[in-house]
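Selected chains from the complex are presented in situ; the others are not included.
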Amino acid sequence: METDIIIRFIEILGTFAFAISGIRHASSKHFDWFGGYVCGVAVAIGGGTIRDLLISTTPFWMTDPVYLICTAVALCFVILFRRWLEPLNNTWFVFDTLGLALFNIAGIQKSLEFGQPIWVAIVMGCITGSAGGVIRDVLLNNEPVIFQREIYAMACILGGVAYWLLLTWNVPLTLTAALAFLITCAIRFLSVRYKISLPTLHD
Amino acid sequence: METDIIIRFIEILGTFAFAISGIRHASSKHFDWFGGYVCGVAVAIGGGTIRDLLISTTPFWMTDPVYLICTAVALCFVILFRRWLEPLNNTWFVFDTLGLALFNIAGIQKSLEFGQPIWVAIVMGCITGSAGGVIRDVLLNNEPVIFQREIYAMACILGGVAYWLLLTWNVPLTLTAALAFLITCAIRFLSVRYKISLPTLHD
């Protein structure tokens, strides 16, 4: 019961942080309010929507209006408190990382519930967490940042592999989920803290 | 019966106008005929395809070849009568707006028939009417115009809200659809006539 509330709370926080990220990127291209909203929605629900289409189920946001409302609140927030956004960058980073890790684990668990094998579930977790940012960059006519800098999607993959190992070792499900969540967060935090990134391809 | 013919007529007109829009944009990037056809198809059927995937049904254009044929006719038209396109800009604008409004209402009604709640149906109407233009801009490597200028997608949303209110007031279904169609058209026409647009986001 209490766990449910905590999960819901992180989910709203993460959705809000993801939406803020989309709307801020839209601001830098001087999109109008509608364009900002769509970019916010794209980041907040894009990854989960692709996951749900791939595992053949109705996209999650179509059964609960909270995600679209949350993005609308984020849009009002950006419009009204524009000056407050910059100093709060560390806060957004924390929310965003919590959201990434939660969406990763939620994506893995939903895929397993729908009968997918674990390697598909890990891919779906990664898509849930990081595909929204790619859609945002495509809509904004930018090269996707997660393909160039920082450990972002890889944190999902590694968290997913941890989930797999813990499952194999018969660790209880709740503990497995919690640990994989923390590992995803930790990898993201540490990679940003110590400026770790993947090698670049050369032509 | 007569209503069916009118609806079919507007649908063909709208598909034709949407396809022309995609092909003309492709021309400005010097795409070849195939590229032009794909951009035309993207605008004409892109929005409805996304809607159908989201509400879990077979995309509408896969059950009736008229949409692909209509786009092929539009391609021939652009190739043969290139010089006539510019002076007809007002005509395209009228056709495009009729198409937008019809696709909006059709998207709302189809979603309701598939058991979606009204707020999802309104979003689906907006996607049906305006997502095709976004796909076109993504394929052409442009920033989506509907995120920056003019009331386009918002006309769908407002027409959809009108649909919702009229339903709530127990207005008969045909009248509801007709009024919401006219409201969508009117908002688009008036916003262009009086150069009304949404505020822009700043960073």
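Some points to look at:
Order of writing sets the labels: A and B. Residues in every chain begin at 1.
The rule is simple: contacts are C-beta pairs under 8 Å (C-beta built on N, C-alpha and C of every residue); 3 or more make two chains touch, one makes a residue touch a chain.
Since the model is a prediction, treat every value here as computed from it, not as a measurement.
Summary of assembly composition: all chains derive from one sequence, 2 are present in place, and the complete complex in the structure file consists of 3 copies.
In the analysis below, only the chains that are shown with their structure count from here on.
The touching residues of subunit A, when paired with subunit B in their complex, are 23-24, 26-36, 38-39, 49, 53, 56, 58-59, 62, 65, 68, 78-79, 82, 138-141. Subunit B meets subunit A in the complex at residues 53-56, 116, 119-120, 123, 134, 138, 141-144, 146-149, 153-154, 197-203.
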